[in-house]
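Yeah, one chain of the complex is gone here, protein chain that is, but the others are all in their spots.
The chains carry the letters A, B, C and D, assigned in the order they are written, with residues numbered from 1 in each.
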Amino acid sequence: MTVGLQHYLVVSAILFCLGLLGVIVRRNVIVMYMSLELMLNAANLALVAFSRFNNNLNGQLLVFFTITVAAAEVAVGLALIVALFRKRQTTHVEDLTSMKL
Amino acid sequence: MLTWIICLPLLAALLLTLVPRQNTSVIRTIAIGITAADMLLALGLFFAFDAAPALDGYKFVQRVPWIPSLGISYYVGVDGINLGLVVMGAIVAFAAACVSSEIKSHQKEFHILLLVMTGGILGAFASLDLFFFYCFHEFALVPTFIMIGLWGSGEKKNYATFQITIYLTIGALLALAGLILLYLQRPVGERTFDIVRMTRYFAENPIRAADQNLIFALLLFGFGILVSLFPFHTWAPLGYGVAPTATAMLHAGVLKKFGLYGLIRIALPMLPEGAKAWVPVLAWLCLGNILYCGWVAMRQKDLNLLIGNSSVAHVGFAFLGIASLDLIGVTGAVLVMVAHGFLAALSFGLSGYLFHATGTRDMTRLGGLLQQLPFIGTALVMALLAGCGVPGFANFVGELLVMFGAWKGSYSPHPHFYVAAVAWGGLVVAALYALRAIRHLLHGPTTEIAGEAQDATVWRRVPFVLLLASLICLGVFPRLLTDKIKASAEATLKFDSGKRPSPGLSVTAINPARK
Amino acid sequence: MNASLISLELATAGLGLLVLLADLWLPAENKRGLGYVAAAALALIFVWSLRFDASTAQFAFEQTYVLDSLALFFKRFFLLAAILVMLLSIEFADRIKAGIAEFYSLQIFALVGMMFAASANDFTVLFVSLELITVTFYVLVSFQRSRVRSLEAGVKYLILGALSSAVLVYGIALVFGTSGTMNFGELLAKAGELQKNTVFLLGLLLVIIGLAFKIAAFPMQIWAPDVYEGAPAPITAFLAVGSKAAGFALLLRLLFGALPHDVVAPWAKLLMVMAAVSILYGGLCAIPQRSVKRIIGYSSIGNAGFILLGVVAMNSAGYAAVLYFLMGYLFTILAAFAVIGLVTRQLDSDDISVFAGLNQRSPLLAATMTLAMVSLAGIPPLAGFFGKFLLLKSAIEAGPAYYWLLAVAIAGVAISIWYYFGIIKAIYWSPAPADTTPIAVPLLVKISAAVCIVGMLFLGIYPSPALNWAVEAVKVLK
Amino acid sequence: MQDVFFYIFAALTLLCGVLVVANPFSRNPVTSAMFLVLTIVSMAGLFVLLHAFFLAAVQILVYAGAVMVLFLFVIMLLDLKEEQRRSCSSFSLVTGLAAVGAIGALVAATVWQPAQFAGLQPAAEGATKDLGELLFTRYLLPFEVVSLLLLVAMVGVILLSKKDLK
Partner (left out) sequence: MLHEKLPWIILLLPLVAAVAITLFTQRDGRFSAQLSIGAVALAFIASVLLFAISLPQLADTARLSYLRVNWLEATGLKITLAWRVDRLSLLMLLIVTGVGGLIHLYSYGYMAEDRSRSRYFAGLSFFTFSMLGIVLADNFVVMFMFWELVGLSSYLLIGHWYAKESAADACKKAFLTNRLGDFGFLLGILLIWGITNHLDFDAVRGWLKLHPSGIGALASLAGFLIFCGAMGKSAQFPLHVWLPDAMEGPTPVSALIHAATMVAAGVYMLCRVFFLFEIPQAWPEWLSFLNGWTALDLVALSGGITALLAALIAVQQDDIKRILAYSTLSQLGYMVMAVGLAGPGAAMYHLTTHAFFKALLFLGAGSVIYALHHEQDIWRMGGLKQKMPATWWTFLLATLALCGVPPFSGFFSKDEILALAAQRHVGYFVLATLVAALTTFYMSRLFFVAFLGKPRSESAGHAHESPKVMTVPLMLLAIPSVFAGFFGINTFLERHFHPGEAISHLSIAEEMFAPFAHAPIAALLGLAAVAFGFSAAYALYANAEKDPLPEKLGLLSRAMRNRFYFDEIYSGLIRITHELLAQLADWFDRWIVAGLMVRGLHGTTELVGRGLRLVQTGNLQTYAFIVAAGVALVLYIFLR
């Protein structure tokens, strides 16, 4: 079977789920955040694949934006995590439950 | 004129916000004065009614478009059906303002809320626009909750407030859903919230029976909850039990009638088929109100709970009048509504007085009050007797009409059974708990706790005298109201006339008279 | 290309930059006053926006940007919200140790994002403007760096926001892949063939879920209480009003502007479930709640569910109801936060007990809060009632299939009254605390409270004009 | 040949992805970050296979180069130790796996429908010029918005991480 669009899509789907799994099972905020990057990448893969198979560059362009946005987000996010770490000396999600219920 | 009646209390409420809270006497004077003026205006309305010109059967009509795109307009007017309610509301409001002197904290807020409630109530009854009809009711309802919650008394206050709030909200929302459904029954573009036009339209273009059944059910149970229809009644005795006197008077007396009024004004004329489908159920539930709640009332030791339960029982008569699908019954229902408005206000007012005079409502701890408080005692006796349907009071006339109407009504194969049960409830069970209350509270030797109570001063008597006089006046001259009701009911309600159940029960043997 | 179409956004963005730059030169003690300038400038832009005419849709940037009545309505809405939030922020500013100008300018940037979102006619614009809003809010939510809660709220918003972004992008990818276009206009033409394409539907579903994060509706509702609690009060207000409205603007645009009706119709069930679960979740969780901000958070979830009623009704009455309700919600929430911000600051607690005796400490605040709660509870004559009325009406109008949702909504209203009145109860009749010193109400708060009250009353008592705006605005939707 | 590369890169991507999320040997964040870099790089390979050359470059430069370095930098800065296995409830793991598995299964099952993409042929060439043209015409607006976003991010990062604000 030649590799077609759906192959890429399945890879991206699995990657997406892996990322989601990471968000759910990992307890370190930074690792969670990395898992989120994984999810974004999965979406990017799907976009690029679609772009290729649709003969339409719009998808690739969105990837371009996604990467930029992700970079900005990561910057802000990590700054936030660092700020929090300075306060609480932890990045462990179970320690970040001062607000609940 | 109607607009003035509605707006006067609301404007006064605004005015009160400007009065410093320390000037309690000024606040009270304004509240009483305004409600008195309102009452006089309403009475003027009542006596000018016959002569006034009518538009579509309604008088004193005023109409201002409000949201044309939805067909909503401010539209007020009275006919025989709501005239009595408006007047009754104004009178009870005055009485309630008079008894509010018992409030000792935050008088300013209390009186503002009271006036808001009054305005809302009167507006709800005078509105001929469904939307305003509903809005005004809600507008009056909220002060009720707040007043009960804030100035209520008793251990169960919070629970009771919670219960009454949730119940009435759900009831109002169910009714709202029904009203909106009703509104949507007209094709787009013609839609209007104008009750008069809706009635006319639906008389000519009846709604599909299935839709009628649904809408009627929503209205029945929505309004029913508002009026403490069995088995959705438990909020009422409890809520009134803890409510401050004036609130209980206004709510039990006036605001509660909104649901009944809605059924008569909206559900019956617009949804005749739905009514036919649902009244057999309603008839059964009436029995729940009248008999069951009567029995419950028999067991109460707290005077307010007793009055509350009996008030639940009384609205059963109005429900039966509606369920009878008969003009006599509906006339009776309206009369019961008005009469019970006065009566409930009177009873709760007296009960509130007793509570403040003796510090308890527990009937087992009181006794022989008639000696100590001749005026209040006598008034209470009269109120309780009026409650068990003694002629001379308006309640009797209303209940009588309801029973007559229900007897002939074609709502069920066995109307006689309901009437028999209802008559038992109204004549016997009501007498049982009323006399029991008199026996425990007023008769017998004076107990220690009752011995220190003071009878009402002349000014404190005014509201009670007024209410009693209204009750008796309507009881002796019921035509003051029934003639007006009759004309309007005939104009708006069309029942399958003349169909009367045959004697129905087959003959086994005819004995020749021995003579 | 008609760049004048985006002049409102350009002006706003320019204002944001100016404020940021002004920070460099202004002496520290005057920075707070920058807010006045910003608010005044925003007000000017708002007034300017009134001169815009969008009776016919105008496009720019190859149809990726649209200025139509809906967009213009939301732009004005966001501007108004931002002005009021700005006023609250000025009052709040002294609690921020530093970065006051940034505080203001970031809000303005968020506003720019919202305004762009209102005009998005392309998934790319949608994504980018949403991200602008979201990223700005990451910073704003955690702005009170000295407070752990603020930071924690920021982290939570960050992780869950990023999660929703990922879902959104993935959904966009699938939609793009099947339809071959990013543009809403083209999508409208192509989507008709795709209504059986499950990949397309999955993509759409994921996009809707992604937007659900913005409006705080099921299944993305979970962040709301924590973030609302942790964020600075004006930011919470902005989140509750602006961010939510942006989500709804996009949802409406996407579902009813970019998709043909027969593609959207099957989604009614999904939206109904979202609405129902949100209403119940928000209502039920709020009952035992003690923190006022959390209550508002939960109520925000519930209200998202209510607004979804109008979306799910899928008729123009419903869309108009959504817009109308949002207007009322704007004034109501801002009124509430004007009070909350002031009351909680003194005790640095937002437990419901800080409201005890408020009516003695400041009758104005007590009255404002009461009115806000009454309006939220949906009681006439305030805005909330008419909004809820319109929403319920539109849902009923949609047909018998919606009746169960209606029942849920009614239950939800009843439950919500329970906790809203809990707050009123706390204000008026919980035992007053020892400290009953009057709260000094700054003029700013007085003004914003007055504006909000007038707004609530106006919308409730004379809804006709506002309803007409809303009806006009949704004419572009199908 | 391309297919072989696809499988290689896909396998690499997924394997590394798994190792980011659930490395059985190490729960050190640094390990995760390193595997994430690997994932991104192998994904760039996939991009190349999809003729998105510019994006592949961006992927490596921006993502692997900048973003991941930032991650690593922060991890090092914070001196994060290995994630302690604190009360890792198997319940949450199982339910989490179940939820994710369900989503994955549903998404994959939906996507794995060759029929739905029958008409599509690989065609687009991710030429830099074409991209650039699009970016500065049609997507000029998002481009500008992103610039604003980056500004916001800058401001935000400064605000959040400055030791002491004036």
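Observations on the structure shown:
In the analysis below, contacts are C-beta pairs under 8 Å (C-beta built on N, C-alpha and C of every residue); 3 or more make two chains touch, one makes a residue touch a chain.
Since we're looking at a predicted model, the values are computed, not measured.
Although it is not drawn here, the omitted chain touches the following shown chains in the complete assembly: A, B, C, D.
The hidden chain makes contact, of the residues C:K31, C:K156 or C:K425, with C:K156. Among the residues B:A31, B:V142, B:V227 or B:L400, only B:L400 touches the chain that is left out of the figure. Note that of D:A11, D:L61, D:A102 or D:A123, the residue touching the chain absent from this view is D:A102. Within subunit B, the residues in touch with the undisplayed chain are 162-163, 166, 231, 233-235, 238, 292-293, 295-296, 298-300, 326-328, 331-332, 368, 370-371, 385, 388-392, 396-397, 400-401, 403-405, 407-408, 416, 419-420, 423-424, 427-429, 431-432, 435-436, 438-439, 442-446, 478-479, 482-483, 485-486, 489-490, 500-501, 503, 505-515.
By the touch definition given at the top, subunit A reaches the unshown chain through residues 20, 23-27, 29, 32, 93-94, 96-101. Contact between subunit C and the unshown chain involves residues 155-156, 159-160, 163, 167, 198, 201-202, 205, 209, 218-220, 222-223, 225-226, 269-270, 273-274, 281, 283-289, 415.
What we mean here is this: only the chains that are shown with their structure count from here on.
The pair with more inter-chain C-beta contacts, choosing from A-C and B-C, is A-C. We define each chain's centre as the mean of its Cα atoms; on that basis subunit B and subunit C are separated by 42 Å.
Averaged Cα coordinates give subunit A a centre that lies 5 Å from the centre of subunit D. Rounded to whole angstrom, the centroid-to-centroid distance between subunit A and subunit B, based on C-alpha atoms, equals 63 Å. Residue positions 107, 111, 113, 117, 139, 142, 146, 149, 152-153, 156, 160 of subunit D are each in touch with at least two other chains.
Within subunit B, contacts with two or more other chains are made by no residue at all.
The part of subunit B that touches subunit C in the complex is made up of residues 66-70, 109, 131, 135-136, 138-139, 141-142, 145-146, 149-150, 162, 165-166, 169-170, 173-174, 176-177, 180-181, 183-184. Interface of subunit C with subunit B (complex): residues 359, 374, 379-381, 385, 389, 392-393, 396-397, 406, 410-411, 413-414, 417-418, 421, 424-425, 428-429, 462-464, 467-468, 471. Looking at the complex, you find that subunit A touches subunit C at residues 5, 9, 12, 16, 19-20, 23, 29, 32-33, 36, 39-40, 42-44, 46-47, 49-51, 53-54, 56, 58-59, 61-62, 65-66, 69, 72-73, 76-77, 80-81, 83-84, 87-88, 96, 98-101.
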